[in-house]
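Apart from one protein chain that is not included, each protein chain of the complex appears where it belongs.
For subunit A:
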Amino acid sequence: MSRVRPGRDDSPDRLYTLTGGRSSSGSTAFDVVTLVVAESDPVPGMQSEHAAILRMCRFPTAVVEVAAGLGLPVSITRILLADLHDTGRISARHPRPTSYRLPDHDILEQVLVGLRNL
């Protein structure tokens, strides 16, 4: 494993620069398993993290996978994603809402079938 553990060596200054000093995005909440899909290719001059996200998300990729791929904490990743979302460069497939309810029976059946097929 050669990859540096994320976050550890990031100075607060670097994190501040990455996010323009914003602490959290007001836009749609990205869950850790929201699937992100790039809607455009990187363009020259783009912030390198933004470009990296667009490359990573040619196929659906969960927020937490993006964070791991960038080597950045999830909270910082969310802010970078919100930038791209606000400018239409990515779309987000949020998990079907189960947050305040029990998961529905159909989904559980689908999960069971998937697991049994492993």
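The rule is simple: a residue touches a chain if its C-beta (ideal position, glycine included) is under 8 Å from a C-beta of that chain, and two chains touch if they have at least 3 such contacts; residues count from 1.
In this section, contacts and distances are computed from a predicted model.
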item: Per UniProt, the name of the complex member that is left out, chosen from "Sulfide dehydrogenase [flavocytochrome c] flavoprotein subunit", "ATP-binding protein", "Branched-chain amino acid ABC transporter permease" or "Sarcosine oxidase subunit beta"; value: "ATP-binding protein"
item: Sole contact to the chain not displayed, among A:Leu35, A:Ala52 or A:Leu84; value: A:Leu35
item: Touching residues (missing chain, whole complex) on subunit A; value: 5-8, 12-13, 15-16, 19, 21-24, 29, 31-35, 37, 58-62, 64-65, 67-68, 73-76, 78-79, 93, 95-105, 107-118
